[in-house]
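Here the structure comes first, spelled out in structure tokens, and everything after it is commentary.
Only one protein chain is missing; all other protein chains are in place.
Letters A and B name the chains as they come in the text, with residue numbers starting at 1 for each one.
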Amino acid sequence: MNGGAMFYGAAIALIIGGIMIAATKRNLIKIIIGLNIMETGVNLLLITTGYISGGTAPIMNKTWTKVVDPIPQALVLTAIVIGVAVTAMALSIVVRIYEKNNSLDIRKIKEMRW
Amino acid sequence: MIKKVLIILLFVLLGLSLYSVVKYNTFGEDKTVVARHYIDYGMKETGSQNIVTAVVVLYRGFDTLGEVTVLFLAATALGALLHGLRFKSKEKEPSSLIVSTAARYIFPLIILFGTYVFVHGHLTPGGGFPGGVIIASAFLLLFLAYTQKEVSEKTLSLTEGTAGILYVITGLLGLVMLNSFLANFLPKGIPGKLLSAGIIPLIYILIGFKVGAEMTGVLRNLKEEEK
Partner (left out) sequence: MVNPILIIAISLFGAFFIALISPFVKRTGKIIAFLTIGFDLYIGASLALKSLRTPVIAYTAGFKPPFSINLVVEPFSAVFLLIVLTIGFLISLYYLAHPGEEPEDKFFTLLILNLMGASGIIMTGDLFNLFVFFEITAISSYALVSIRKQKASLEGGIKYLIISSIGSSLFLVAIALLYGQTGTLNIADIAAKLPFINKSVALVAFLLILVAFFVESEIFPFNGWAPDAYQGAGEGISALLAGVISKAGLYALIRLTFTLLDLPLRSKLLIVFGIMTFLIAELSALKQKRVKRMLAYSSIGQMGLVVAIFGIGTIPALKAAIFQGVNHAVSKVALFLLVGMVIKNLGIYKLDDYKGLGRKNPLLGLLFSLAILNLLGFPLFAGFWSKLSILLSTGKQGLYLLLSLILTGAIVEVYYYVRFMKILYERNEEASHLEIHLLEAMPIIAMAAFIIIIGVNPGLITPLFEKASEAIFMKFSYINLVIGG
């Protein structure tokens, strides 16, 4: 056990919760929300990995003493942008599905079995 | 059935990873060689006061090029998928006087702020991506306040395409001059000054324009289909 348990736990809980939502919900919009929650969890996990106790943002002006790891921050920036792109992509497919089926329920969409 | 088993297995796997991180990862300790290098020498090597920016634009600049591509891809795909889509038109109510008057005054301020954020990416938190998104939000305000307002597709794709091509050319110039793609071929200057850090501000300005144009394009496409 260490001080990070809470952060790691929250991150994994968000990932599991997100997958849960994506797997059990029938509404496509809710599934996409689940995927977004999962991505948030992954981002939290990455940031937590780079945390250094007492560190501040890695901007090098005169007053800093200790800074956190800059790499996970850069990775999360990329991961967030990718998450946005995937969400936009998913929503545009969903708009089209709604147009064709007049429903967002995956049970009502023919052939859509898992 | 298969799905249920799979999900349970997945949760076991994630649970295991939680256990192993909590048990074996040291939390809050300084531990990595690469990060140490960036923090100790980053400012000297790149001239950027903001180390995250130095990592994003130079050390891992190739990722950022990919990231810009992903956004471009999403905008293109959105345009392709929503192409020719027409829902039944609903009567749109014009927005209230307060919103439309306020939008007129706030719009230039938001644009100014967005520009400030992406120009100062190497000095303060922020950079091309947040700056571009702030600019797109100004356009969102415009779309909400004036329902008839249009941004021409030509302007957007010109901005987007030119910024993208200039980004690639900047990278190739590094390849030609210093034998390494996206290398910093401009003088580093004095860290902390606006004109420092070589190609970092240049790239962030390009990214700012590109992201702004792409996100505005996404909003425009989503607005279009409401017709």
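As a working rule, contacts are C-beta pairs under 8 Å (C-beta built on N, C-alpha and C of every residue); 3 or more make two chains touch, one makes a residue touch a chain.
What you are looking at is a predicted structure, and each value in this text was computed from that prediction instead of being measured.
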- Partners of the unshown chain among those that are drawn: A, B
- Task: Would you mind spotting which of B:Ile51, B:Ala74, B:Ile110 or B:Ile205 touches the chain that isn't drawn?
- Result: B:Ala74
- Task: Check each of B:Gly47, B:Gly114, B:Gly132 or B:Gly171 against the chain that is not shown and name the one that touches it.
- Result: B:Gly171
- Item | Residues of subunit B in contact with the chain not shown | 2-3, 5-6, 10, 13-14, 16-17, 20-21, 24-25, 31-35, 37-38, 45, 58-63, 65-67, 69-70, 72-74, 76-77, 79-81, 83-84, 153-154, 157-158, 160-162, 164-165, 168, 171-172, 174-175, 178-184
- Note on the structure: Contact residues on subunit A toward the hidden chain run 15, 19, 22, 28, 31, 35, 38-39, 42, 45-46, 49, 71-72, 75, 78-79, 82, 85-86, 89-90, 93-94, 96-97, 100-101, 109-112, 114
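Here is the rule we use: only the chains that are shown with their structure count from here on.
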- Message: Using Cα averages as centroids, what's the distance between subunit A and subunit B in whole Å?
- Response: 17
- Message: Quick check on the complex: what are the subunit B residues that touch subunit A?
- Response: 3, 7, 10-11, 14-15, 17-18, 21-23, 25-30, 32, 34-35, 38-39, 42-43, 49-52, 54-56, 60, 63-64, 66-67, 70-71, 73-75, 77-78, 81-82, 85, 87, 123-125, 129, 191-192, 218, 225
- Message: Under the definition above, what is the set of subunit A residues touching subunit B in their complex?
- Response: 1-5, 7-9, 12, 15-16, 19-20, 23, 45, 48-54, 57-61, 67, 69-71, 73-74, 77-78, 81-82, 84-86, 88-89, 92-93, 95-96, 99, 114
